[in-house]
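Below is a slice of the complex: some chains, not all, each in place.
Chain IDs A and B follow the sequence of writing; residue 1 opens each chain.
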């Protein structure tokens, strides 16, 4: 049987700063990663799209209030100073920076005076490793700029990058808010992949349940139920975030983009509904498993009882005439042995009729 | 026993477009169907009703802003280009077209500037096949036009077509919004048929439960519970949609039609309430089944215990006097055999009295 693969969702989420430390203190979380942090800048508008690696963060300063759109993508959050520097350039609140650095920050949106801060959770499935991978993605959306922070270096936004290079594409024509939508939409798309994987597992488990239920299956159903709970808890706040972005009066989101965000929310609701249904199906499967065990135990007990109830009296009868008393007159009757056999057969027959009437077999 | 027929409701709903693909990309879903797409146009007002097959989509252009009402019914959504062309003629948002092409799109309503987009799920029961069939129906309601997309070719709207041919009928007199209501109402009517079928299954299962509960029955109850869950999840958003259409200030819905939509919503609530009750009844049946199994197991165990407790000591006594020791004085006492019989009968009697007192039989 295929083993349930566990999404590495940590149960409890440590804060990056220590108890009582001043809020806004920036601390790197976990060990240093192998790859260094890469910062890529896209400076684009309807006509052009320039991509370049940023070496000195101070180069970014000009893009804060430029008339073209800019997308700064930071791959890796281990370099605290770098994040602090970017925060300083774009005038980001220290608490926001702290949240960006915390890989266990839950999904949320906060609206500041001149930017919106969004934390997202990307969950990707890799066919090769047959396992899920999770990372936090933080977005800072300003009027003409978007900054995205990936927890781990990687090319998860590749599809969008390519789109951005294509002249006349919608992502080039619309503003940074549309670009942000595309990143969110990409993340929701990946949730669909997760949902599909879970769906396959449920179908697999239902098949096994109808064949031979054993204790491994029980473990797998419970593991799946647990996974679904953790996945649901992790992504649930996205609904609120998307509702927040599509509210009227959100200055940084244009009406054009709002239509798309509503669509993304609709997709997310579908993910949520499906996962919720999966949870209920898994719970039903567990009930089914237990019912089946109960039913089979009952069956086993009936077989045992039928055997015991038929043969125990017979064995007793045989035992009686195996006694060695000197004076047991029956022992000497010629047809007594035959009579005893008839008695035993009669007893067994009566038992069988009794159990038949009770519908035990 | 009649087998529970499963409604083919897919658990998880894949998106038609791939991960990271640009939103609004139109992709046909699944394999090509056998029948070609048929587009029928009804151009009607109080006085006339012309029905014709549309060959060239460009013929439709004149109906976008005509003063008569028009209903364009598209049977089949496999021809992506055709849908794109219609969308282009009526000025439909690309995201809407994408949703129309996705047969797993959930029920929803979206209000655009000059049209309302509604996705519905038609669930029909066919007596011949004794099974349910499901398809998505998308409606685009403009001021003077209604476009409906059926997932599969078929005559599910026949009743309304006939009505439309009847002069003086309400559907001819009122606008396109009333026509849309009639289609929605037709769909809700079909839900009643589904509800009735489920009701029959529940009555059937309750009957079987009171007769001989076996493990097939258990499977059937669980299957039914699962079906009800999936059906409920699938149709649930219709409540929101109907609330949305009946809200004051919905420009494209007249007051006359609103009264009818409120009625449709009331019918839908009835469907929802009944299905919810069915779920609870199915859950109660499962509990009942398990209780019965527990009760019977207890009974079985009591029978076993009574037999075992009575005969095991007797067999022991018989075993004792079956031993072959040279020096067993009792073996030579004349009335010892009788005494042993009396002892055994006494022991059995004492046991019976004990179990009687414990109310085990």
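Note that in this section a residue touches a chain if its C-beta (ideal position, glycine included) is under 8 Å from a C-beta of that chain, and two chains touch if they have at least 3 such contacts.
As the structure is a computational prediction, the values presented were derived from the model and not from experiment.
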| item | value |
| --- | --- |
| Oligomeric state of the whole complex, in copies, if 2 are shown | 5 |
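The working rule: only the chains that are shown with their structure count from here on.
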| item | value |
| --- | --- |
| Centre-of-Cα separation between subunit B and subunit A, whole angstrom | 26 |
| For the subunit B and subunit A complex, residues of the former touching the latter | 11-15, 19-24, 93, 95, 106, 108, 110, 212, 215, 218-219, 222, 225-226, 229-230, 233, 286, 289-290, 293-294, 296-297, 300-301, 303-304, 307-308, 311-312, 314-315, 318-319, 321-324, 328, 330-332, 334-337, 340 |
| For the subunit A and subunit B complex, residues of the former touching the latter | 158-160, 163, 169-171, 185-186, 189-190, 192-193, 195-196, 198-199, 202-203, 210, 259-260, 262-263, 266-267, 269-270, 273-274, 277-278, 280-281, 284, 287-288, 291-292, 294-295, 297-298, 301-302, 304-305, 308-309, 312-313, 315-316, 319-320, 322-328, 359-360 |
